[in-house]
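Just one protein chain is left out here, and the rest sit where they should.
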Amino acid sequence: MRLAVTDLACARGGVPVLAGVSFTVEAGQALVLRGANGIGKTTLLRTLAGLQPALSGDIDLPDDQAAYASHADGIKAQLSVEENLSFWAEVYGNPVPDTIYEAFDLVDLRHRMAGTLSAGQKRRLGLSRLGVIGRKVLFLDEPTVSLDRFSVNLFADFIRDQHLAKGGIAVIATHIDLGLDAPELDLEPFRASADQSGGSDEAFL
Amino acid sequence: MIALLKRDLWLAVRAGGGFGLGLAFFLIVVVLIPFGVGPDASVLEPIAPGILWVAALLACLLSLDRIFALDYEDGSLALLATSPLPLEGAALIKAIAHWLTTGLPLTLAAPLLGVLLHMNSEAYGYLFISLALGTPALSIIGTFGAALTVGLRRGGLLLSLLVLPLYVPTLVFGAEAVRRGAAGMDVTTPFVMLAGITAGAFALLPFASAAALRVNLR
Partner (left out) sequence: MSIWEYANPKKFMATTAPLIPWIFGGSMLLIIVGLLWGLFNTPAADQFEHSVKILFVHVPSALMAINGWMMMLVASLIWLIRRHHVSALAARAAAPIGAIMTVIALATGAIWGQPTWGTWWAWEPRLTSFLILFLFYIGYMALWTAIEDNDTAADLTSVLCIVGSVFAVLSRYAAMFWGKGLHQTATFSADRETNIDASFWWPAVISMVGFGLFFVALVLIRTNTHIRLRRADALEARARRAA
């Protein structure tokens, strides 16, 4: 299993932002995306996850293995931590492993309403979703926002020991050092030029 | 899919508001009508079925913008779109959940409110059946409207503007069935048409809703 991206171009709001993006991630590897704000990290991840079409290029990844996580966690305030997790587990047809509560330090919060959690706790709950959906290829957009140092380590441990070690793949856009042994990809060289083709405005120029 | 239905129903129950609000609105509209047209039973009786249908339709409209908006804002919709659950299925489930929390209570409450409007006693059965057949169509059509406007910040008013014309056939056949039933006329045609609209809408509109959701998530 591997993720291979070849000569990918993607657009935000019909305007090309990235072009010629190529990389390969083998099973058990992670890739960290770097680049200034607005360069197109989110756009690239959304394109990889299939939420928006690519302008051109190929994304080669195993069917039904991709999962996406953004700053928005999709957590329902009126459901408890356990209910939130078991909902996503059921959608993906998986059981909720008990270890997931320990991995994200949610054991004591298990029966709390998600609406009463702090921002960081909510974020941990959002990330723990990745542990119940059983997907091998993760596209993570700024997963560590509002996490403290301790939680960042929890998350890095989870990605390293429970995801990558089991042959998973992760593509992570982040500004901080996760402590993962992963290659970094700077998106700056792939910034689309002003005359990059494929945008929805192209026909009008 | 059952998981999504369960979650949406739980949310509707726990969040409060959504559930009772539509019913309360229904009650208020029906109470206001006699203030507008006068308390005369001979005026109220013939218009009662139509009033109840229009009021039920408006009450349905009230909660439409919540169908996808909350899930869109907190990111659940994007997560659902990348999950194994097809968006068509999600749209269908959302409509069913909306009907269970809005259309079904309205259907059950309508005969009670008929009393306030001096509705012809013949009409009660027809009213109940026509609402039971017709309100699911209101939910699925409304879900389509909600899918179209989910990306808009102030989509509520636009949603009504888009959805109300689409409600016309359902309203016409629904209210006509009750009127004919109350007058002792044959009701086969309106009931068949009403059921046909509901069945057709449930078969086809989830695809249109899913297409609209995909465009809005892009």
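For reference, chains read A and B in written order, and residue numbers begin at 1 within each chain.
As a convention for this text, a residue touches a chain if its C-beta (ideal position, glycine included) is under 8 Å from a C-beta of that chain, and two chains touch if they have at least 3 such contacts.
Given the structure is predicted, the values throughout are model-derived calculations rather than measurements.
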Contact with the hidden chain, among B:L62, B:L104, B:A132 or B:L158, goes to B:L158
Absent-chain contact - pick from B:A69, B:L87 or B:A212
B:A212
Residue list for chain A contacting the dropped chain reads 13-15, 194-195, 200-205
Footprint left on chain B by the chain that the document does not show:
144, 148-149, 151-152, 155, 158, 161-162, 164-166, 168-169, 172-173, 176, 189-190, 193, 197, 205, 208, 211-212, 215-216, 218
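By definition in this document, only the chains that are shown with their structure count from here on.
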In their shared complex, chain B is touched by residues of chain A numbered 49-53, 64, 66-76, 78-79, 83, 87-88, 90-93, 129, 133
Chain A partner contacts - residues on chain B that touch it in the complex:
2-4, 6-7, 10-11, 14-15, 71, 73-85, 217-218
